[in-house]
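What you see is the complex with one protein chain gone and the rest in place.
Per-chain residue numbering starts at 1, and chain names A, B and C are given in the order in which the chains are listed.
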Amino acid sequence: MSLNLSGVFPPIPTSFDADGKLLLDKMKSNIEKWNTTPIHGYVVLGSNGEYVMLNEAEKCEVWETARAAIPREKLFFAGAGAESTQATRALVQHAARIGADAVMIVTPHYYKPQMNSAALVNHFRVIADASTLPVLIYNIPAYAGIDMDAATIIQLAEHPNIVGVKDSSGNVNKFAEVIRAVRPDFAVLAGSGGYFYPALCVGAVGVVAALANVAPRACVEIFEAFHAGNHARAKELQLEFIALNAAVTSRWSVPGLKAALDLLDDYYGGPPRLPLRALGDEERKALRKIMQDAGVL
Amino acid sequence: MSLNLSGVFPPIPTSFDADGKLLLDKMKSNIEKWNTTPIHGYVVLGSNGEYVMLNEAEKCEVWETARAAIPREKLFFAGAGAESTQATRALVQHAARIGADAVMIVTPHYYKPQMNSAALVNHFRVIADASTLPVLIYNIPAYAGIDMDAATIIQLAEHPNIVGVKDSSGNVNKFAEVIRAVRPDFAVLAGSGGYFYPALCVGAVGVVAALANVAPRACVEIFEAFHAGNHARAKELQLEFIALNAAVTSRWSVPGLKAALDLLDDYYGGPPRLPLRALGDEERKALRKIMQDAGVL
Amino acid sequence: MSLNLSGVFPPIPTSFDADGKLLLDKMKSNIEKWNTTPIHGYVVLGSNGEYVMLNEAEKCEVWETARAAIPREKLFFAGAGAESTQATRALVQHAARIGADAVMIVTPHYYKPQMNSAALVNHFRVIADASTLPVLIYNIPAYAGIDMDAATIIQLAEHPNIVGVKDSSGNVNKFAEVIRAVRPDFAVLAGSGGYFYPALCVGAVGVVAALANVAPRACVEIFEAFHAGNHARAKELQLEFIALNAAVTSRWSVPGLKAALDLLDDYYGGPPRLPLRALGDEERKALRKIMQDAGVL
Partner (left out) sequence: MSLNLSGVFPPIPTSFDADGKLLLDKMKSNIEKWNTTPIHGYVVLGSNGEYVMLNEAEKCEVWETARAAIPREKLFFAGAGAESTQATRALVQHAARIGADAVMIVTPHYYKPQMNSAALVNHFRVIADASTLPVLIYNIPAYAGIDMDAATIIQLAEHPNIVGVKDSSGNVNKFAEVIRAVRPDFAVLAGSGGYFYPALCVGAVGVVAALANVAPRACVEIFEAFHAGNHARAKELQLEFIALNAAVTSRWSVPGLKAALDLLDDYYGGPPRLPLRALGDEERKALRKIMQDAGVL
């Protein structure tokens, strides 16, 4: 039985207090609220989950909290990538033990000049061979500083346990190139809410978007309008949420996402861990205005 | 009366012989053949026209040849950008005298660190104030080495004589951001055939694509399928032409485009000017295969 | 009593077996051999030590091994940077407890667009305030994907507990700009053996170079020739070791360094952890030739 990777998957933030301590209750409470929305699942410990800020024990705690709160009918992707292949394997085992549905594995990227196509293919194959969970490739050039090209993705798509790619390059041309070449059930997921609808148009099946945390219903509406053939509505929503999407991604990143949650009723955002810094008052004011314009406040 | 910038506009190559001499007859003959296709107009002396390889006198000759061959019902964009504002003004005047319908002005880019938003805004305003022809901004990061951001485009869109942007960044998120913010008749044209259909989906109105030289009918069919609400057909064609589009752009650039024309019946491609080098035999063989797969041979 | 940061400091590799397990005995044995050379100290868990591949417990084991093997007259820098400020603080405390002489802290870099000058300054100040050990900034654009600029370094040099910068940008102009502006005892260390001598010429006081692992005596000879006013000899050696330096840095990185140690008598190189991959036979042959040409084999 294969997973259905179609849909809208918020990469949820990890909740910290002012001292940077994990607030698992807040995460639980956030998830319970997102559960009332029609989103199709969660990514736990992606970039928006500040996975690079947590140690292994904290990662397990976060995943356990998420597992307890996420109902079985929603997909649970565990962000389990690390710089070394063996650390990634260990995290993937933890994720399996905890009961995640799939793992999302970021491209290793510290030794950039060495991370050529052959090195990346080898890394992902080793992981996919060893993993009992399906593997989703995670490509995020803005943070990783490397961009997995279409040929490498297409090569990796031959592995039966590599089920898709979450690509935050924004390169819709590349999405199309991949989709044209891979097996039909290999899933391309847009990596941001800024190009969700056009990505669907060329064959992407879903989105992992910070925006889906703050506007889950709008994201799902884009998805459903598209599938209903209502392109006019999908386009309209896509354009309406461009500014808010930018606010919680390129403009203010994780701190922007957390501030947006704080501005919403009933969600906890809180501070990011340093060196990320919480938004200042002026930025919060500008963000509030953007949220009002988008109709989420 | 304002121009209709919607549609498919091949940026035609400039024809040279083996010594790099202009072959105006070949250009004329090529245009006559494209005239029999349903394309909506031409860009003469874009990057595919090797505008950086021609002096001012040659540019005028090429435009005059094009003007004589392009029927009035098809739009004629003259690529008239240059590094200095005053050289650009002179070229724009030539283009107007010759009877082009609009000018396409590349971002100046040699002094990259100085070409901030303010410098670009000033350049385009000076040109647009002086030009009797409508101005299309030309953004091409892969060659220019700078990428005009959405905020700058949006600011320039306030000028009544700046009628659109041809953006080759492939950043569909940016297209949407621009389209959301500008006046309704400001035209966003996709700068490559690799994301024509998804760009249309977010509100782009046309494409300037090397691909339109070698597959003009397919490009127009994407456009027409989209406007007929036949998204399935538009998507299908978009995916079918991904590889050929890459062959004449990112993979082999202008030499690839020219080789592709040589492989078609009745078109002249010929060599590019050095330092660009014509494709070798192996590359031509690979290109022929790609063209066969796409059904254009 | 302040540390003397002048001299040659090899950033030693971490020894693994074929399964990626730590080989602390091999590290100890390597250090004992380097102890017989005139190098001035060690960096333990820099990029060449694959610090990103080790968990916290492994890092402590490696440092403890190093502490036991490094004599007190040689400086012991512990590479203690991590992505989060709080994880970095914890590592710095471990390093202090273990008895390192100083910590080397890499720029956090995952959230590149957020890691502006203010965020970096804040991170390093928090660390330097909390650390009982002197702090050396570690700037390595090729891996981190960000480049700390001169103004930020100059600002951080005002902190009494930030004692220097190890800069692998290769930008000697920047070194001079920093040296011109900072207090006299703020140390600029070249981050590669490819520009050690010219860096000394503008006021750098030492080098942290992969090359110093495989050619420790030559590196120290450059340092001593420079201080003896023998510029001709310093230049001669600098040029002689350019190719070997490239082999163990830009060309083959950590795998190249490890292979070079294996080719030397009495040192253990061994494999890197995946996704880094050991050199193949052809590469080892080319490396042997380079080492012979440089006179180290």
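Quick note on the criterion: a contact is a pair of C-beta atoms (placed from the backbone, for glycine too) under 8 Å apart; a residue touches a chain by one contact, two chains touch by 3 or more.
Note that the coordinates shown come from a computational prediction; the quantities given were computed from them, not determined experimentally.
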From the touch rule at the top of the page, work out which displayed chains the omitted chain touches. B, C
Which of these, C:V126, C:A243 or C:A286, touches the one chain of the complex that we don't see? C:A243
Given B:N4, B:Q86 or B:Q292, the correct residue touching the omitted chain is B:Q86
Chain not shown: contacting residue from C:C60, C:A176 or C:L264: C:A176
From B:G20, B:P160 or B:G295, the answer for touching the chain not displayed is B:G20
Go through chain B and note every residue touching the omitted chain. 20, 47, 50, 52-56, 83-87, 108-115, 118-120, 122-123, 126, 142-143, 145, 250, 253-255, 273-277
Using the touch rule from the top, list residues of chain C that touch the missing partner. 170-173, 176-177, 179-180, 192, 194-195, 197-199, 201-203, 229, 231, 235, 238-240, 242-243, 245-246
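The rule we apply is simple: only the chains that are shown with their structure count from here on.
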Chain centre separation in whole Å, for chain B relative to chain A (CA means): 35
With chain centres defined as C-alpha means, what is the inter-centre distance between chain B and chain C in Å? 49
